[in-house]
Structures are given as C-alpha cells and as structure tokens.
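Removed: one protein chain of the complex. Kept in place: all other protein chains.
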Amino acid sequence: MDPHPSLHELTKLSHTYYERQWMYATAGNLSAREGDVFWITASGKHKGELNEEDFVCVSVADGSLVSARDGLKPSAETSIHQVVYSQLSDVGAALHVHTLDSNLLEFGVGKEEGFRDFPLPPIEIIKAFGIWEEKPNLTFPVFYNHTHVPSIASEIKRYIETKGKPQVPFLLIEGHGPTVWGKSVAEANKHLEAVHFLLQVMARRI
Amino acid sequence: MDPHPSLHELTKLSHTYYERQWMYATAGNLSAREGDVFWITASGKHKGELNEEDFVCVSVADGSLVSARDGLKPSAETSIHQVVYSQLSDVGAALHVHTLDSNLLEFGVGKEEGFRDFPLPPIEIIKAFGIWEEKPNLTFPVFYNHTHVPSIASEIKRYIETKGKPQVPFLLIEGHGPTVWGKSVAEANKHLEAVHFLLQVMARRI
Amino acid sequence: MDPHPSLHELTKLSHTYYERQWMYATAGNLSAREGDVFWITASGKHKGELNEEDFVCVSVADGSLVSARDGLKPSAETSIHQVVYSQLSDVGAALHVHTLDSNLLEFGVGKEEGFRDFPLPPIEIIKAFGIWEEKPNLTFPVFYNHTHVPSIASEIKRYIETKGKPQVPFLLIEGHGPTVWGKSVAEANKHLEAVHFLLQVMARRI
Partner (left out) sequence: MDPHPSLHELTKLSHTYYERQWMYATAGNLSAREGDVFWITASGKHKGELNEEDFVCVSVADGSLVSARDGLKPSAETSIHQVVYSQLSDVGAALHVHTLDSNLLEFGVGKEEGFRDFPLPPIEIIKAFGIWEEKPNLTFPVFYNHTHVPSIASEIKRYIETKGKPQVPFLLIEGHGPTVWGKSVAEANKHLEAVHFLLQVMARRI
C-alpha cells in the first residue's frame, strides 16, 4: 500500500509543532485518513526528527494494524484517532498534541463521570471553526485521562452517541492535551492553531 | 494594474507575524495604499505561506473590488481598512493581527455603546509613535466586536467624526485584535511592534 | 583518548538549549559517560557557540581530570555529574540547565536540611519517564543550593544512600536548575523535555 500523500504535510507539521514545544518528549500523534484506513505516527519517535517512513497504517473500522515497517508500533493513542474517524465520517485528519496551556487548566472531570462540557470564550478566533454567530455560547468536551487509552476512546464514542458531534472540532483530555480534527490536514492544522489560541486565553485569563 | 511595490514587504511581514503567532488559523489582514486604491490580503490564506499574488485591489472611496486574480476574495475585514484609509488621509499601510495579549484584556465595551477610550501605560515605548511628552496621559479606542464587520467600520467612522483621529496610531477590537497604521509599511510595522509591547504590559501587569 | 561519540549530540543539544534560553550567560553543563570516564562541557563557554572540542574527560570514580585540551577546565559543577554517574550505574548522560520556571518555584529547603521531596503533578507527560500508573503520587527531590558545589554532590550521595534512587530521573537544585539523566543522551533529552514541561506547569499553576 502506497503511503498517504498527506504524510509529507504531517511530517512538516510534526517538526513545526516540536519547535512550538507542543510535542516534547516524543509526545503527541498525528494522522490522516484515506478511505478505510488511516496513517498515524509510530510510537516513541522524536517528533522534531520524524520522517515520512515513521508512520503505520491502521484500519478505520476496528483499529487493527494494516501495515508497518519493521519494528514500528502504532502510537499508544491510536484508539482515539480510530474512534474519531469511525464516528465522524467527514474527518480526514486528526492532530493530538501536549501543550502547556492545556495542562494548566484544571476541570476536575471525574473518572466515573468520564466527560463534561465546558464553555469556550466567545472571541473572534472561533470563526476559524466556520462559526459566524455573534458571541456564541459554545461548549467543548473535556475527558478524564484514563491510563488505559481505549477507555478514553470508549468515552468519546459514548459522548458522540449520546450528545452528538461536538460543537467545535476538538476535544480535550484533562492534564494531557487536545485532539483536533478537520476535513484535511490543512484544515485540522487551522483548527489546532485556533484551539491553541483559545486554550491560552482560558489558561491565562484566570 | 501593477501590484503595489509594498506587497513584497507585506508578504515578508506576514511570514514574520505568523512565526510570532500573531496570524494563526489564517487570522489577520495586511494592506498598503497606492493613491485611490489599496491592496489587501485575500480571504482565508495561510499567513505563513502567503505570496505576493495573494492580494486583491480595492477602492479607497467605497471598498469596491478593483481587481483580483481568479477565485480570490478580499479579506472579510476589508471595510475596516477602507474606513481607515478614507478617514485618515496620510495612512499608507494598515496591519491587523490577532495577538494573545490583546485577547486576554477584557474591557466590557457594550454593543450599543460601540466604543470607549482606555488609558495607555506611559512607558518608554510610546516614543515609537513620535510622542515625546514625559509620562503622557494617552488613551486608545476599544471597539465592540460586531460580527457584521461593516458595523465596526461604521463605528470607527463615527469615532473619528466625533472625537477626531485617535491619539495613537491604532485601535483595538475587543476579543479580536489591534488594527495599526502608519505612513508606510515600515512605519506601520514599527507602530505594531510598540502596540504589541504595550498590550503585553497591560495584559500581564493586571 | 578518543572523544566520546556522544559529543556531537551534546554539542547539538547545547545549541538547542541555548536557543530555548535554558543555558543563558554560559550557564549549565552537559555530559556523557563512557565506561569509567565521562566527558563534560568545559567551564565558562558560551553554550550557543559550543563545539566538540569544548569538553574535558573526567574519572567517574573520583572526579579527577583524565584529559583536557590546553586551558580548558571542567565545569564548576562536575562533582554533581560525578556523583550521579557513580551512584546510578545505568546512567549514560546527564544534563543540567537553568530554566526560568525552575527559578520561579520557591520550596524553602534549608541549608542544614539539605534536601526534601516535593510532589509532582500527575499529568500525562510523566509517561515519558516510563511510568504508566494512573495519577501516580510521585515526588522529586529538591536540594539546597550550596555555593560550595561538592556540598550539593555530598547531599545527593546522602539522598541516594538513605532514600534510594529518586522516583523520577531528575533532581532540582533550588534557585538554580534541574539535573536530569538517562541511559543515553537521547533518553536524557527526552526526560529533560518532560521535566521542563512539569516545572512549567508547577510554576504557572500557582
């Protein structure tokens, strides 16, 4: 199977995000979908030195490994990408990073509770999500950071099944970082830049 | 119509401002005037990858489109640039960006009120505006962020008609970002760097 | 004696850390072990301009100088690296930097007391240390900043002899900076990036 043409874009973003200190200590994972599969960063790679061969191919339907070069394992958080692609059919790329500001915010979502919605400040940058309402009352979902990552993925599935698609193209895992999506890598990147801006405003206003 | 010679300068600034995280998520717009028209960034472009062909030409008198390459639309905030050029005859360039610090500040300007003046800290960097008074009591105007951008432009016009030219070469749209001007692109950039410094001091002292 | 092959990696990290403002004013020191000796940055060098000849070779057993080019002296903090290598047999590299956030934190460890353990926030980035427990109650040791550096080294030895190896691969010298280690330069760098993330969260949440 030929590599996804978006791997060049993802590799470039990986280097940029590392420079921005969003992917320190090998943290984070980036993926792009092509039909029934998606390509995701392999586990444990230095994100400032990633190259196009550091991705593995995974099934959208069940997260099983489709292909990987010798010795490469999918990211430990592959199940989160899988549930995003399988639940949200128009998503073509998903980006998960560890930003400082997302870790400064404390929401207190409980383990049993699993997730809760919180308000977003109604500032201009929200237009990056294609939302043009004046001072909209938007919320975004925050999830408990289960160490067992498939439990986070199950909670995301439960959220979408009970509450529908989030109002904005991202979710936050508390004490961990945001997962952001879009139709294409370029749109997902645009959304992530807006999410970073919003989380900075939230973390520094308080 | 030949492109404005300042487009090279504006393109370079666009890349620099993107690196500074002032134009994330395609935000912001940059323009330069040449006689009766001005050139402004087209809508929806990635500001870190802008090139000199990503500008459209607009009339200073009424904001109508003079020329644009196929598929390019003027920035959604063209009317703000148009009112600045038409009301302030010596302005040759206008720069609008989304900075974090300008979004941390909360002024509470009301929708009906439209605008209100607020004090600037009397620090050294104010000399960048050509103001040499010791510890000057300066104010700058803050505008309500109407989603209908021409309403912001109308309020700017009303401000200038009733109160005159602002004491400093910028205005702030609350929860959105500053619009800064100067005789040339170089002077507008100098002013913007000073405005950024001032807004950082305001946002971080409180 | 041939230079350690890791000196190329350490030199590159030195430039990167200088850019991140972690090694300003010639601060900090980086080392790698090879058997019974370790190579460490010479004293007083500009860390943004370091090259592979700016290291000296020191004995792990007693910290005595094994070899050095003309005029080079080992870092004033060599004894701290020596005690880390001699006490922790699987350590292959140690990195000491001066970060802003580590200097914002005030722990109040007394001179006579020497050291005390403090809790780490249980956020995701802790997985970079190979710790996969959910919301672990981890601590890290903070040491008093004796001007006589061998006194700090003695306290580190006393810590390890009485309390064992720290739970996480780093220690903090109060009002000074963290010392971080790993099996290799790459692992030590990964650990330092996670430590920086944690110390930022601690310094900015309070």
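Labels A, B and C are assigned to the chains in the order they are written; within every chain, residues are numbered from 1.
Please note the rule applied: contacts are C-beta pairs under 8 Å (C-beta built on N, C-alpha and C of every residue); 3 or more make two chains touch, one makes a residue touch a chain.
Since we're looking at a predicted model, the values are computed, not measured.
Participant: Could you run through the displayed chains and say which ones the absent chain touches?
Facilitator: B, C
Participant: Write down which of B:V66, B:L88, B:L105 or B:A186 is the residue touching the left-out chain.
Facilitator: Residue touching the absent chain, from the options given: B:A186.
Participant: One chain is left out of this view; which of B:P5, B:G44 or B:P121 touches it in the full complex?
Facilitator: Residue touching the absent chain, from the options given: B:P121.
Participant: Going by the contact rule already stated, which one of C:T16, C:S59 or C:N103 would touch the omitted chain in the full complex?
Facilitator: C:N103
Participant: Could you list which residues of chain C touch the chain missing from the display?
Facilitator: 21, 24-27, 46, 98, 100, 103-104, 106, 145-148, 173, 175-177, 203
Participant: What does the interface between chain B and the hidden chain look like in terms of residue numbers?
Facilitator: On the chain B side, contact with the omitted chain comes from 121-125, 128, 132-134, 186, 190-191, 193-194, 196-197, 200-201, 204-205.
Operating definition for what follows: only the chains that are shown with their structure count from here on.
Participant: Listed by label, which chains are in contact with chain A and with chain C?
Facilitator: Shared contacts of chain A and chain C: no chain.
Participant: Going by C-alpha centres, which chain is most central here?
Facilitator: A
Participant: Hey, what angle do you get rotating chain A onto chain B on C-alpha, to the nearest 5 degrees?
Facilitator: Rounded to the nearest 5 degrees, it is 90.
Participant: For chain C, which other chain has the most distant CA centre?
Facilitator: Farthest by centroid: B.
Participant: Can you compute the centre-to-centre distance for chain B and chain C, using the mean CA position of each chain? Integer Å is fine.
Facilitator: 46
Participant: Return the residues of chain C touching two or more other chains; collapse runs of consecutive numbers into ranges.
Facilitator: none
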